[in-house]
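The structure under discussion appears below in the form of structure tokens.
Every protein chain but one is kept in place in this view of the complex.
We call the chains A, B and C, going by the order they appear; numbering starts again at 1 in every chain.
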Amino acid sequence: MIGYQFMGKMHSHAYRDMPFFFKTSVKPVLKAISGRKEEAVRQAAEEFGWESYETDWRKMIEREDIDVIDIVTPNHTHAEIAIAAAEAGKHILSEKPLALNVEEAKQMYDAVQRNNVVHMICHNYRFAPAVQYAKKLIEEGRIGKIYHIRANYLQDFIMDPSFPLIWRLKKEVSGSGTLGDIGAHSIDLARFLVGEIGEVSGMMETFIKERPIADLTGGLSATTDLKEYGEVTVDDAVAFLARFDNGAMGTFEATRFAGGNRNKNKFEINGENGSIRWDMENMNNLDVYFTDSPPGLQGFRTINCTEEEHPYAGAYWPPGHIIGYEHTFINLIHSFITGISNNEATAPDFQDGVINQKVMEAVEQSALNKKWMKIQI
Amino acid sequence: MIGYQFMGKMHSHAYRDMPFFFKTSVKPVLKAISGRKEEAVRQAAEEFGWESYETDWRKMIEREDIDVIDIVTPNHTHAEIAIAAAEAGKHILSEKPLALNVEEAKQMYDAVQRNNVVHMICHNYRFAPAVQYAKKLIEEGRIGKIYHIRANYLQDFIMDPSFPLIWRLKKEVSGSGTLGDIGAHSIDLARFLVGEIGEVSGMMETFIKERPIADLTGGLSATTDLKEYGEVTVDDAVAFLARFDNGAMGTFEATRFAGGNRNKNKFEINGENGSIRWDMENMNNLDVYFTDSPPGLQGFRTINCTEEEHPYAGAYWPPGHIIGYEHTFINLIHSFITGISNNEATAPDFQDGVINQKVMEAVEQSALNKKWMKIQI
Amino acid sequence: MIGYQFMGKMHSHAYRDMPFFFKTSVKPVLKAISGRKEEAVRQAAEEFGWESYETDWRKMIEREDIDVIDIVTPNHTHAEIAIAAAEAGKHILSEKPLALNVEEAKQMYDAVQRNNVVHMICHNYRFAPAVQYAKKLIEEGRIGKIYHIRANYLQDFIMDPSFPLIWRLKKEVSGSGTLGDIGAHSIDLARFLVGEIGEVSGMMETFIKERPIADLTGGLSATTDLKEYGEVTVDDAVAFLARFDNGAMGTFEATRFAGGNRNKNKFEINGENGSIRWDMENMNNLDVYFTDSPPGLQGFRTINCTEEEHPYAGAYWPPGHIIGYEHTFINLIHSFITGISNNEATAPDFQDGVINQKVMEAVEQSALNKKWMKIQI
Partner (left out) sequence: MIGYQFMGKMHSHAYRDMPFFFKTSVKPVLKAISGRKEEAVRQAAEEFGWESYETDWRKMIEREDIDVIDIVTPNHTHAEIAIAAAEAGKHILSEKPLALNVEEAKQMYDAVQRNNVVHMICHNYRFAPAVQYAKKLIEEGRIGKIYHIRANYLQDFIMDPSFPLIWRLKKEVSGSGTLGDIGAHSIDLARFLVGEIGEVSGMMETFIKERPIADLTGGLSATTDLKEYGEVTVDDAVAFLARFDNGAMGTFEATRFAGGNRNKNKFEINGENGSIRWDMENMNNLDVYFTDSPPGLQGFRTINCTEEEHPYAGAYWPPGHIIGYEHTFINLIHSFITGISNNEATAPDFQDGVINQKVMEAVEQSALNKKWMKIQI
């Protein structure tokens, strides 16, 4: 694994826990973790349970005892690492967004295809049992032709103007702001559940233009005593309209300025025969409505997706004994490892990463040019 | 009152009930109701408690015992009636949208100004105590500078393709579809709470293109045995992005194709110091979040707006004894009658109607031309 | 109508509004209202729309132009007024609890039976469309044999120790405290929905033993400047276990000391085939669960009981346009007036009042003697 911040901890945990809950023919071994600061990465190795560490990621790729590279570094490094890993024949899991832009993303996808390695992008929310069950209901036609999706991803952790200028707020490191960090998740969920997006009209905004400069290597909780200010070069908030290839309408909004919404990743989908609602903050629940319920008995029902009928839920605890955020990663890792052991494609893969990136780039272009932009897949 | 369908019943009730709950120096007297079909309007007069009826609305305007004209007819008649009423010196309450287009709306506004009559447009949702209280909190600066409003008005009553082609689905009668019928309410609430909208980018869709032809004078529940089909000439759904003059971002969506949402008129507003959420289906409640709550104790609180601190609530029942949809009209009528008795302006008035119409027209133009449109007030 | 406080206003409103929403063969005429304080009752007559007033309730009973007596006075006067009204052949609606004790209640019931008048007790919550629909589902066997009811009626309006000693807090005037005032509603709902109660084990508590003395004729909002304190002689809170004749278990709790619960009248019923939940604060909604939903799709569904399938809802507004607390009274008055016009029994009637009183008396006895008490019907 390359990187050791928040997502490094999360992925490490998922590799450790996955075999406890799932039987797979190959099991992950936590060989090595890499990071530039020796003391920090040494500590991370110990804390997260890795056998060894490296201070240069290229060493990881050279090592013959490593079959899988997991990329949890800041976004601007994804492409170089992934391409090198692919060339070395390693299977790759990359954090999202796949890259800084479509061009980079395509190069990554080319590399993994050329080298025939298993590749996956870490859109973990697909792997909530409730979301997987929503997918199943949609595929079975239970809500019919889809008319609408409205997806919001609302956070509030940078509302304070004294929150420092972390790497996620610098375009050269992160590519974009809320759009790539959380909007990307909504885009991925929408594509997973509704289908491909044909065109978008977007708007973006940076509410706080300058922030105190912090050590850019710091994680989410970086703090600073510095009095110097630097420019925020990414979006604080983004909203866009979308038209899907199948005719559905989409409205999307992602922001880090929605006070009181800590991690409100939610969507509602309306089809001709029913509707589905999901909200990450109560991620075990799925609200479902069917138009064919008897008159008088129609209403959204709240399903606690902890039964064996709900994908992945059977691996955990009895009905009603809920799971949390980290389990979306455990399920994703299960899918990734299964893909590796069967040498099968996984989803979402780097192709999804490319398409998600295309949607994001179209949103940015649209916001800049103030017109609708088409997405060419 | 001119018109006697769903809104005719609602307004009649509000005139009757208002004096029971509120003390006003002048009290409404239900002199006459008008409609083209004598038997139907006669019945309505009796059922709704009007002293007399007319079959030609021009008679109403000629009558000297009538001081106030309330227009609850289909949209394409609003302008002619309102202008005639204004010329005759009657005070006017008009249902929304004010007119078929901006041009008509302006003529109406000119007429009421020229004739110095009290005028009001029936955006009743402003008058829910929770919404009035939200306004108060915003005006007091409790949530600070506003970053976001996301407003949805979701219904599902025409999802069935066999639902007939009522007048609300014909552009020449209604002007627009969901946009003018329910989207207009969201626009009005946003302008009331956030401020004026500067530009919009919109999209519109008609999911069911043809429907069985029905008697166009029928109300919401019109049915038909006819086998003939006619074209739906208005939008089934509309969504748009908005930039407010004060820099806030808005996302709006109105649809009649969101299964399970009977009358889900809701919004969330995020400001620098807090957030506010409201949902018509639980209209007595207001969810409020403040960033200055102590760490650990931050969260949306649900206020049951039935206390004397909540505007209009003191006129009704003790705390926790909730009111309903009809009370928004009773409160609005109280405001209208108070305006008349004091010869003061009321809000929302025809000027609001004109501006709301401008926003709607900009949304339509934007959807047609696929570009952002500015609103000139 | 005899009495003119909170419930006087509520009943007056219901008599006025009922004919607007419902067609009935006889229509209520608001002949006279009665109260001891002339100025106050004169004002009430005007405000509530009564043709005349009396300062001695006996005059009301003597008047030949009055067919119906509605009793909304403090509880200790119900029996005398009702018996006199019955002897005079008037139909009677009485507020709950029916009387101070079972003995009085029985005398009232004897009187109305002997004189063959229509009688009703004002347990309005039965008349929420959602509750009526729950009754229908239960009668149709949709949830099967009932195992459980848990009913809470939680308020908080007297938590402040400086809240005055209103009549509802004096046993000689009110009979009991929370038990008779709000617990009685839960008992009535449970009997309506589940069946008769066989035995109870209860506990009662008075948390604030002394309060400032107020004018006992004051309503809910009585205030006082007096420095004198008097004893609270009724229960602040009551809880009891119940065994129903059909084997169901019941847990009941009523309190005025549950901070944040303004008028939380709620219940959940569990049967062998499903469950039902209701909460007055969202009174239009009914939550329903069926065990025969397909595996994976089981969950409580929230029905917005505003459709024509839901009893009484068709008389009001389109689906999703909610009604409020006062509509439970309008529906009840409709049932009462229909009973009078058909000379039919209504429900809940004085017999229900007697049985409810027996349950309350058993709870009080049980709390006093610390043992289970049986209810003999």
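One rule holds for everything that comes next: contacts are C-beta pairs under 8 Å (C-beta built on N, C-alpha and C of every residue); 3 or more make two chains touch, one makes a residue touch a chain.
Note that the structure is a prediction, hence the values are computed from the model and not measured.
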Where the missing chain makes contact, among the chains that are shown: A, B, C
Touching the absent chain when the full complex is considered, from B:87, B:110 or B:307: B:307
Contacting the left-out chain in the complete assembly, out of C:275, C:328 or C:357: C:275
Residues of chain C (touch criterion as defined above) contacting the omitted chain: 143, 147-148, 150, 152, 154, 156, 159, 201-203, 205, 207, 237, 239-241, 243, 247, 249, 251, 253, 255, 257-261, 268, 270-275, 289, 291, 298-300, 370-372
Touching residues (missing chain, whole complex) on chain B: 133, 288, 293, 295-304, 307, 309-310
Those residues of chain A which, in the complete complex, touch the missing chain: 6, 10, 12-13, 16-17, 20, 47-49, 155, 157, 220, 261-264, 280-284, 304, 306, 316-327
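One rule holds for everything that comes next: only the chains that are shown with their structure count from here on.
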For chain B paired with chain C, centre-to-centre distance based on mean C-alpha positions, whole Å: 36
Length of the line joining the C-alpha centres of chain A and chain C, rounded to whole Å: 54
Residue numbers of chain C (touch at least two other chains): 304
